[in-house]
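To start, I am sharing the structure in question, which I have written as structure tokens.
Just one protein chain is left out here, and the rest sit where they should.
Should a chain be cited, it is by its letter among A and B, assigned in written order, with residues numbered from 1 in that chain.
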Amino acid sequence: MRQALIRIGAIVRKEFRHLGRDPRMLLAVVIMPVIQLLLFAYAISFDVDHVQTVVIDLDNSPASQRYLRQYEASPFFDVVARGRSLADVDSAFDHNTAQVAIVIPSGFSRTLAADESAQVAVMVDGSELNAAKVSQAYSVALNQLYSQELTRDWADAQGLDLSSLGLLEPRIRTWYNPERRSSDFLIPGLMAVIIAIVTVQQTAVTLVRERDLGTQEQIEVSPMRRIELMIGKLLPWTLIAFLDVALITVLGRTLFGVPLRGAAPAFALGAMLFVFASLGMGLLISALAPTLDSANMIALLVAFLPSFLLSGFAFALDQIPVWLQWISYGFPARYMVTIARGVFLKGAGFTELWPEMAALALYALVMLLISAVLYGRRSSR
Amino acid sequence: MSLKRIRLLIWKEFIQLRRDPLLIRLLLIMPVLQLILFGYVVAVDVRNLSTAVVDLDRTATSRSLESAFSGSGYFTITQQLASENDLRPLLDSGVVKVALVIPEGTQDRLARGEAAPIGIIVDGSDSQISAIGSGYASQIVAQFNTDRRDALGIQLAAPGIDARVRVMFNPTLDPINTMIPGLIAAIMMISLLAIMSQAVVKERESGTLEQMFVTPIKATEYLIGKLTPYAALATAQMLLVAAGGLFWFKVPFNGDFWVVFTGLFLFMFTCLGLGLLISLVSRTRHQAQQAVMFIMIPTMVLSGFIFPIQSMPAIIQPLTNLIPLTWALQVLRGAFVKGSGFEALAVPMLALVGFAVIIFGAAIVATRRRISE
Partner (left out) sequence: MTTTTTAAPAIRADGLQRSFGDTLAIADLDLEVDEGAVFGLVGPDGAGKSTLIRMLATVLRPDAGEARVFGHSVRTQAGQVTPRIGYMSQRFSMYPDLSVAENLDFFATIRGVSKADRRSRAASLLEGMGLAEFTTRQAQHLSGGMKQKLMLATTLMHEPDLLLLDEPTTGVDPVSRREFWRILAGLHRAGKTVLVATPYMDEAERCTHIAFLDSGRIKQSGTPDEIKARVPGRLVEVSATRPRAALAAVQAVPGVASAHLLGDVVRVLWSGSAEPEQALGAALAAAGVDGAATREVAPDMESVFAYLADPATGVAS
């Protein structure tokens, strides 16, 4: 037993030496996560704001200008140009200088003065999806409110019954993320992505590399057992993964103010289980991949893409086709994102998150068992 | 320059590729996988959000509001609750994403001609859902208002605004229509960067590169011979993605084929150049892969491929212009979705030309210098 620990210790020391001698690798596992964190937290957002708007006022009346001031005053619309004809709209959309166009036809104020509904055209560039969807909703709401104002003023002046003027006013409350900051949403999930990349890819590669180097044989003629080799190789990466988690958590909270509303121990346990599950996956890949190239590729396909796209990190999972949802259950990243988000934003703890934890534990166990079996057979035989 | 030697190099490259069956399979799987993932996950529309209703009014009005929501296709009412307090656990655990709270006395207020507030709660832990979901909810309420007014039969001879909102270029607002054009460009980039840099570095690792330099092969011939097969492969992948997008996802193509062709052609040189540069700075294949990841992640994130540039902080937006993919996306999306022509896309095209010249040029110069050393 003591000998086993000594051997494992030798492998761990060696792995750290390798890491220390390879500055690029250090860069990849420490700097990259930080860069990704900054990128995602800072640059990414689905929030739509300051939509560039071009305004064509063919009426040029006080009424039309009063109407347009709604848009100018709105923080949502950013009037960047005033055009003179529809051609300007085409040009603006073509050249991507505006995503929304408001066209007020001539005769606008005349129509209003005649106590009729005046038409206004709102054109939205559908190739900018987020902006388009939200612009649609906003402009409709804006118009309704304005319209309501006009009607009420008029009815008031006429002394009319206002009952038909009752309007439902939506009051929108956003829970867990009142300022709707995307960074709060993305950062907890980002941890899952980064750990997946670091652990799965690196472990997959590290074991295959041993085989490639030829040192594998020397290890085979020593008393070292496969399981000791595996543990020794995985420990450094476990430590690094935890380091990354801690780093991101600290940066997320201090730099970006991501709240931590839930139980930190729950998060710690979840992270630990996730790291083991990912390591297990990396082990499995290294056992199955015949060459370093294929190990790399498979790790990319199995670790990176699913963590990025199928974990719920940035893209909602309940909106995707069912068969893809089933597939997403096969990747541990999904559970980790739920745990991270739950603990950070929703104040969740063990009681809410135990199904995900159990899933991760099961995953880790299965992966490690399969790998142990596969490794039990000597590679050169 | 000897065409014969170039042909020979190309042939050698293809043979090597063929001998690596895993690589071939991956090359074919990659575009398909990306089509699936991007088509079904990223480009997904927000629909059927699980919704809870707290109806404290219990009137005809509140019920018809409820059915307006459930009939929209955007919201699926899964829970009817008696009080707002019951909402918390459901939202906490993610069972519902949206809640509609209709306070007591809503119908009365409407009858009095007052504004009646309606509570809409969205789960903000998912940015996309909360932004779009609240947008839809607002729209439904607005429509409800309009319908109610029409139903009351009051043709108010009153001034008002009748705003017709028209969506140009992507009337269904289906995300896939902008995603697929983007994917075509993205996959060329991924393919060329990842696979080509691996191949070049592999040759350096195995020492055959040195061997080649003692032959009459000139640096230019070597480069052409090396790059052509991968350009061909990338083209094949692009066609696969385009076919998948056009025929499976039924993405409309409104534009001019030559616009797309030119844009991609220019972009290709940039990618080839980048791939070469990566292989120059990497000594091992593993390093090459790290370098590719290093470039790819910011590129995918900041180019507007997935996340809208409009939503990025003002400081960052100008930086996105430094990424070649940003311009390629503009060309492709412009051509596919808007039917834009050369004139409209002049700026992005020129940017692509600039990138191609600078990056490809630098790569060639650096490679030749390395070879002659």
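In the analysis below, a residue touches a chain if its C-beta (ideal position, glycine included) is under 8 Å from a C-beta of that chain, and two chains touch if they have at least 3 such contacts.
If you're wondering where the values come from, they're calculated on a predicted model, not measured in any experiment.
Across the entire complex, contacts from the unshown chain go to A. Of A:81, A:145, A:172 or A:219, it is A:219 that touches the chain left out of the display. By the touch rule set out above, chain A reaches the unshown chain at residues 3, 6-7, 9-11, 13-14, 17-18, 21-22, 213-215, 217-224, 378, 380-381.
As a convention for this text, only the chains that are shown with their structure count from here on.
Across the interface of their complex, chain A is touched by residues 20, 22-23, 26, 29, 33, 36-38, 40-42, 44-48, 50, 65, 91-94, 97, 106, 109-132, 134-139, 141-142, 144-146, 148-149, 152, 154, 156-171, 173, 175, 177-178, 198, 202, 285-287, 289-290, 293-294, 297-298, 301-302, 306-308, 310-313, 316, 330, 333-334, 337-338, 340, 344, 347 of chain B.
Listed in rising order, the residues of chain A touching chain B in the complex are 24-25, 27-28, 32, 35-36, 39-40, 42-52, 67, 91, 93-96, 99, 111-113, 115-134, 136-141, 143-144, 146-147, 150-151, 154-155, 161-178, 180, 182, 184-186, 197, 205, 290-294, 296-297, 301, 305, 309-310, 314-316, 318-321, 324, 338, 341-342, 345-348, 352.
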